[in-house]
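Structure, as structure tokens:
As you look at this complex, bear in mind that one protein chain is not there, while each of the others sits in place.
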Amino acid sequence: MSDFDWAIVWREWPFLAQGLALSALLVVVATAGGLVLGGGLALMRQSSRAWLATPAASYVTVMRSLPLVLVLFWFYFLVPLALGHPVGALASALVAFVLFEAAFYCEIIRAGIASVRVGQTQAALATGMRQAQVFRLIVGPQALRAMVPLLMNQIIIVFQDTSLVYVVALRDFMTAASVVADRDGRPTEMYTVIAVVYLAICFSASKAVEIYQKGHAR
Amino acid sequence: MNYRWNWGILLQEPYWSWIWSGLEWTLLISLGSWIVALAVGTLFGIARTVTNRAVRAVADLYVGVFRNIPPLVQLFLWYSVFPEVLPEAVGLWVKRDMPSPQFVTASVAIGLFMAARVAEQVRAGIDAAGLHLMPAALATGLRPWQAYRLIVLPLGLRTIIKPLTSEFLITVKMSSISLTIGVLELTAESRHIENYTFQGFEAFGVATILYLLLGLAVTAIMGLVDRWFGGDRLRRAAP
Partner (left out) sequence: MIEIADVSKAYGRTPVLRHCSAAVARGEVVVVCGPSGSGKSTLIKCVNGLVPFDSGSIRVNGVSVGDKGTDLPAVRARIGMVFQNFELYPHMTALQNVSLAQIHVLKRSRAEADARSELLLRRVGLADKLASRPDQLSGGQQQRVSIARALAMDPQAMLFDEPTSALDPEMVNEVLEVMQALALDGMTMMVVTHEMGFAQRVADRVLFMDDGAILEDTPKAAFFAEPATERARQFLAKVLSH
């Protein structure tokens, strides 16, 4: 144990903290963008028009079948090509994350809507309400309530997923630690500490979701 | 967008061999980690449903730790840190002399991460499909561990084959992180090709298609396994 220099973590903490901030940025953008796009995809999938429903379903299926690493490589290659000029790793990573997570958020939103009993829709329609009103007043609020734990869990997963930007050399929390580990030859100290930090954050977040679920059991 | 298409380049050597060797490694890592995940996960999943509180606590601890650390971090811990904390001779063997160190490390790391997820599915399956039959089983005079072994466990395990399909699919996707420790699996090789030829669409496209096919194959195989075990009948019978 005397061979290890644990103080290095303290010394390099500002650098690591910057990485953590980047991870946080990725989570926020991926979730905000993913929810908007995912919501649109969910609407398309619910549509009775095949030209809307089928492309959306195919998109979701493909995105959910691919490793995130491959998706990151795809957009690292594609974004500069599409724009016609070089783009930083951050921009292409943000695009990749939003488009990737949108598929998962789409399925969560659909699950939330599906969890509302069909009888609720029938009862609302039976009083003469139109489909849009039924969704806005009856199905939507109930679906939202059902979705919250699923959304919260997905956000925890997205946070873990951000570590994968290592493969495009973007300096998130994990990659920052690896930079120090390689540069100073201190893998044990760095990786152990970030593992503990990730564990603390994800575990408390999971516990928070559990407590929310218990408090809102229907 | 300025792009010259050249799908034919994929058929040329060495790119053609790269693709297939990449696919091979993806399959090997997927299977290796899935076996670890199933074995360890089933064990801990069952452990979370027994009455002994100490056993349950240990299993809960396992799941709590291995689910909440990103798999990439876990991989690096096993690859870079684990050999350092072992006694020197063993550490050296793990790093160098063990056959295929990257393959073994990746399979163990990914496998143990997925095991935590599998444990959750196993626990949920046993709870839902089997545990509610305990009172009925006990009423016929069976002892608790007999009831558990003969009724709860077999039923519970059979109904989770379908849900385990999604875990298997995740394992296949997860195999790609092994490229960070040098395994030249499918995603790595596709990037390799893109680096050499600049034909990104073709390179990543073929990887995409292969992952899609892999996913279909996994789903189909698990569907057959599920039908062989009669999972469908069980799901319909369960209240």
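For the reader, a short list of remarks on this structure follows.
Order of writing sets the labels: A and B. Residues in every chain begin at 1.
Methods note: contacts are C-beta pairs under 8 Å (C-beta built on N, C-alpha and C of every residue); 3 or more make two chains touch, one makes a residue touch a chain.
Computed from a predicted structure; not experimentally measured.
Touch, as defined at the top, links the missing chain to these shown chains in the whole complex: A. Among A:83, A:123 or A:211, only A:123 touches the chain that is left out of the view. Taking the complete complex into account, A:142 is the one of A:18, A:46, A:115 or A:142 that touches the chain left out.
Although one chain is not shown, part of chain A still touches it, namely residues 117, 119-120, 122-130, 133, 137-138, 141-142, 145, 218.
FYI, only the chains that are shown with their structure count from here on.
Here the CA centre of chain A is 21 Å from the CA centre of chain B. Residue ranges on chain A touching chain B, taken from their complex, read 62, 65-70, 73-74, 77-78, 81-82, 84, 160-161, 163-164, 166-167, 174, 178, 181, 187-188, 191-192, 194-195, 198-199, 202-203, 206. Looking at the complex, you find that chain B touches chain A at residues 1-3, 64-65, 67-74, 76-77, 80-81, 84-85, 169, 173-177, 179-180, 187, 190-191, 194, 200, 204, 207-208, 211-212, 215.
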